[in-house]
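Shown here is a partial selection of chains from the complex, left in place.
Chains here go by letter, A and B, matching the order in which they are written, and residues are numbered from 1 within each.
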Amino acid sequence: MIAIAHGLTVDPDLRARLADLYCAYDNLLNDGELELWPSLFAETCIYKVIPRDNVEQGMPIAVMYCESRDMLTDRVVALRETALFAPRIARRITTAICLRAIEPDGMHLTASFAVFQTMPDQPSELFLCGSCRDRVMDDAGTLRFAERVFIYDSTIVPTSLVYPL
Amino acid sequence: MIAIAHGLTVDPDLRARLADLYCAYDNLLNDGELELWPSLFAETCIYKVIPRDNVEQGMPIAVMYCESRDMLTDRVVALRETALFAPRIARRITTAICLRAIEPDGMHLTASFAVFQTMPDQPSELFLCGSCRDRVMDDAGTLRFAERVFIYDSTIVPTSLVYPL
């Protein structure tokens, strides 16, 4: 369920459409359909994975940073064609999706995420968890992410971050 | 929130009824009310727990397999009366429940699941996670599972799988 921050009123239908967008995002990545992943973003967009520590100290360095849909596509191509990594399965869950504000630049939402990772012949493990700060826009009738920032709680650099969050 | 796949339109009320079914399923198992668990399935049904590896390689072997409500009931009786196992608590969470298609044989849904397990005097641990492929039917006004397939991400056989997923 998409929740709405105190003081905001929105149409039930918008809640449902936002829920569909967030679920589509998790489904694409959980199903390994990386090639479709960029289609959930606006053409000009911010995608960032950054440790919470950096955010709190105002440090800009992110472990992944893209600023257009094309850069996201590049990322997928690189991952498919050049990256070397041990096989693994990443399973993501998203909870507490909350519409915080509607501004001229879009709808601002936050959420919590956790990713479980499974390596062959290993039990599944909690890999990363944290919060999302997102901005969603209505792109000619389709909701798309204009911004997705994943802020992970750990201070350890997740060297094994292979798939996009 | 039940999400709806792109291109599908459904009544808000159906979203709510599906959410209620999925939540009832998790609640019954989390509360240990195993005897009521078969009532959430159609009389003829498929229930399967299978490793992702097998699904991807087209191998049919499942670690649990039932094809009727009666077989599910048998399973519960066996668990209550004959199975020997160390006490444990299983807590399940289900996210990203998504109605993917409505076909003549029912509504096709997917979801992500994770199960945390707690043994006495041990901290809680992630036990299994994976995806569900489900089919839900309207059984004279009541939604029931005609099919629930739990596909877990790990390649390790969960020997300690005692309670149904």
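Methods note: contacts are C-beta pairs under 8 Å (C-beta built on N, C-alpha and C of every residue); 3 or more make two chains touch, one makes a residue touch a chain.
Values in this document were obtained by computation on a predicted structure and should not be read as measured data.
> Count every copy of the one sequence in the whole complex, not only the 2 placed here.
Whole-complex copy count, per this file: 3.
Throughout what follows, only the chains that are shown with their structure count from here on.
> Can you compute the centre-to-centre distance for chain A and chain B, using the mean CA position of each chain? Integer Å is fine.
About 26 Å separates the centre of chain A from that of chain B.
> What residues on chain B touch chain A, complex-wise?
Of all residues in chain B, those touching chain A are 1-6, 12, 15, 52, 93, 95-98, 110, 112, 114, 126, 128-131, 152-156.
> How about chain A: which of its residues touch chain B in the complex?
1-2, 12, 15-16, 19-20, 22-24, 26-27, 30, 89, 91-95, 116, 118, 120-126
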